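Before anything else, here's the structure in question.
The other protein chains are all here in position, but one chain of the complex has been omitted.
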Amino acid sequence: MTTLQNNTRQYVEELCQRYRRWGQWGSEDEHGSLNFITPDTLVRAGELIRTGKVVSCALPFDENGPQSGRFGGRHNPIHTMVQDGGDIAIGAQDHIKELRFTDDTITMPLQCGTQWDALAHVFHKGRMYGGHGVEHVTSNGATRNSIEKVADGITGRGVLLDMPKYYGVEWMQPGQSISSADLAGAAEAQSVEVGRGDIVLIRTGQIAQVRAEGTWGTYEAGDAPGLGIDSAHWIFDKEISAFCTDTWGAEVQPNDVDGVYQPLHLILLVNAGIHIGEIFDLEALSETCAAESRYEFLLVAPPLPITGAVGSPVNPLAIF
Amino acid sequence: MTTLQNNTRQYVEELCQRYRRWGQWGSEDEHGSLNFITPDTLVRAGELIRTGKVVSCALPFDENGPQSGRFGGRHNPIHTMVQDGGDIAIGAQDHIKELRFTDDTITMPLQCGTQWDALAHVFHKGRMYGGHGVEHVTSNGATRNSIEKVADGITGRGVLLDMPKYYGVEWMQPGQSISSADLAGAAEAQSVEVGRGDIVLIRTGQIAQVRAEGTWGTYEAGDAPGLGIDSAHWIFDKEISAFCTDTWGAEVQPNDVDGVYQPLHLILLVNAGIHIGEIFDLEALSETCAAESRYEFLLVAPPLPITGAVGSPVNPLAIF
Amino acid sequence: MTTLQNNTRQYVEELCQRYRRWGQWGSEDEHGSLNFITPDTLVRAGELIRTGKVVSCALPFDENGPQSGRFGGRHNPIHTMVQDGGDIAIGAQDHIKELRFTDDTITMPLQCGTQWDALAHVFHKGRMYGGHGVEHVTSNGATRNSIEKVADGITGRGVLLDMPKYYGVEWMQPGQSISSADLAGAAEAQSVEVGRGDIVLIRTGQIAQVRAEGTWGTYEAGDAPGLGIDSAHWIFDKEISAFCTDTWGAEVQPNDVDGVYQPLHLILLVNAGIHIGEIFDLEALSETCAAESRYEFLLVAPPLPITGAVGSPVNPLAIF
Partner (left out) sequence: MTTLQNNTRQYVEELCQRYRRWGQWGSEDEHGSLNFITPDTLVRAGELIRTGKVVSCALPFDENGPQSGRFGGRHNPIHTMVQDGGDIAIGAQDHIKELRFTDDTITMPLQCGTQWDALAHVFHKGRMYGGHGVEHVTSNGATRNSIEKVADGITGRGVLLDMPKYYGVEWMQPGQSISSADLAGAAEAQSVEVGRGDIVLIRTGQIAQVRAEGTWGTYEAGDAPGLGIDSAHWIFDKEISAFCTDTWGAEVQPNDVDGVYQPLHLILLVNAGIHIGEIFDLEALSETCAAESRYEFLLVAPPLPITGAVGSPVNPLAIF
């Protein structure tokens, strides 16, 4: 619940400075808050593997995804076969001895589906995380904070905060925002402690709504439930390494700050160096957490190390 | 070391039938030998997380990859920025309030870099794993055995077999083949037991050679060290769930069977239902295993769930 | 106006055989009815250049085109800058002496906009023009009747038949079909004689409707005005070399034959070897013809010689 005075550009600017971690891990750092993940936290996360269940949090990558091209030309993946069973049938591979094969290719915006934003994905006042300028992201790709720099992450203790369950609804409504108190409340209700280095998965249920209603509706860059400006405090204070949601842009839409688009991206990604995941499918995870009666697990969600990329598709696995 | 009589199409056909697992997990099964991974094996694999080190086994996805288009038109990834720092500089995003962003897209053959072959990737005598025909892979994609069917895999105990170390060389030579005895010997030398459900990573060192010589040389579809036909016995008998190598095609090139291209793909992928990984970068893993004095770890290497795909890029993580 | 008995598969089959030109220009022919264009007809067509006006009949190739992916995944062109003014601004080209440049790339289905169908684009009962089988079009492209075989065409006397003008309407209605009598009537009303080798451009006005209504509506693979089965007689008899329309698929939709999709493609493209153009923008041409009081001109509309392609985008120019 934000107050009116928090609803301003000035407030966002204040939080940007208050929560700035530039230099905290050296001037050349490109991992940001992923630095909170240490061998120790990882070993403890590994101990969460107790029942051997695995849940994928990726939406299928196909033409039924959320993209329509409305935002920046982002389209759904275009998957094309370059050798297929038909070729085998009509003899196109008869020059090969015994073996026959199929092969395929993809054309996809790197943020068209389940994905991580790289730290090079967002700029504020001409600077990205670490204070680096726009000249570091040319048409040739990013030379700072690009996604392959965290190729051996993003892995650690995962915690699901199941907000609809906390609110007692099937899914949150578009426009409904999540505050720091809400996040704290959900964690408490689920009896889970969030701590340094954790990767927090925040479920709004919007994908449940999409499935129930049979349409993406406003999912893509339109009205959505999500994190409000007030959530910045909890997210920063907990020293989490990364967070993700089941929505297109993580933040409540319309944003609850006047004159700033996606303010949390400015505060948390640009300044606090926190990788943000979007379009994670948390429906199966919600069910498994309920069935397991626990909201913590090992989360393994490494990006593809695409050199110079500012985002990456990912198939995040929660291992119980 | 294969004997002459083993060097024939007939022998391959015999092994195809001997090692056929079609129906072992039901007629509708699309997981193949990944079925050997159970909650139990996964829990035990989780116990291998003891020092909290993470090693990525992916080659960078970029224009410096191994592909030249020589094989089936496979090219290196084409990464293109669709919004970049230059756009920010020249005001192309001035209609957005405060936030500025970068965005990108990729066009890539799904098997251009570090990747898993789906069970739909290979056919023999008109059949893929499970006995399904060519009509299941049209230009619209695969409807059987496609890669998204194993979206919540491929995760389990990983074992590195470091063959150059076993042979006492820097890297294996193109054309040099690995037998069942070699695999068993390497495991023994490394004091590691390979068992049911394991994912076995077999290092030939060819990527070390590529780096030392500064050229991909014959890496792409040309002469390479790799698994010989004789290795089929050990791989089948151990009931491993999947295996991968650091070469383009896993098998020794030229293949050591007359009249059959990539015979192990026919025996092990098509018939035994074993997913095969290729172009894994095992150099850092080799160093870490040596440093840790152990060759086992949790391997988490899920494909992207690209609907209907017959392969997937992957960033495999070994967690110690 | 077709009669009921003409409304059958059997009738289509009869016309396929009656209008078959396979072998008319030799068994190896890949030009089909473009053979009707001779040096003589081209010289006479050149004489139509009298006022020096030029009209492009291409729709812009961009994201506002008619495709939505509904038909066979065909999407609008994806145009991406790979070097742009922003790169210049942020110094990405400062290694180049003095010159700065921009550069771009496109991903597009070859039939997403104004385009020619190649003779390899359609099969009937397993055969394309000339009687060649499906084995001639693999995933590697077409080895017969592909579009680059007519790279030095499609050029000749163009004749516009402006059907809405003939009917006295702004545009034809979706579902309204054009008969042989209609085509003859329009030619007569326009005082233009259609003859051997002509390229006939048939305007339905559907693009005018799209523009007036501000939506593509059913344009893409949905209800449309167009050629009815009865038009086959006139088109064949006139010995024209090619024809095109301003609609997605040339033929009236729904087709006016039971049990056959796009019957004229079978009769005229597959059997008579007539290249068919689609999604031509004939609005400006209609105005110019009216202003010039003549419906004939030199039409120059060569495909791009994309090796093995089964269609090609084109910018057709009418020169008066």
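Which chain is which? They are A, B and C, in the order written, and residues in each are numbered from 1.
In this text, contacts are C-beta pairs under 8 Å (C-beta built on N, C-alpha and C of every residue); 3 or more make two chains touch, one makes a residue touch a chain.
The shown structure was predicted, so the numbers you read here are calculated from the model rather than taken from an experiment.
When the omitted chain is restored, the residue from C:Gly130, C:Gly153 or C:Gly205 that touches it is C:Gly153.
Interface note: of C:Asp103, C:Glu193 or C:Glu287, the residue touching the hidden chain in the full complex is C:Asp103.
In the full complex, the hidden chain is touched by chain A at residues 80, 82, 84-90, 92, 105, 107, 139. Touch with the hidden chain on the side of chain C covers residues 9, 12, 38-43, 45-56, 58-62, 64, 72-74, 77, 79-86, 88-89, 96-111, 120-124, 126, 133-142, 148, 151-153, 155, 259-263, 265-266, 298, 300, 302-311, 313-315, 317, 319.
Residues of chain B that touch the chain left out of the display are 63, 69, 73, 75, 78, 81-84, 86-87, 90-92, 107, 134-135, 138-140.
Criterion: only the chains that are shown with their structure count from here on.
Taken over every residue number at the interface, the positions common to chain A and chain C amount to over half, indicating a same-residue contact. Measuring from the averaged C-alpha position of chain A to that of chain B gives a distance of 27 Å. Per-chain CA centroids place chain A at a distance of 45 Å from chain C. Each of residues 80, 82, 84-86, 88-89, 105, 107, 139 in chain B touches at least two other chains.
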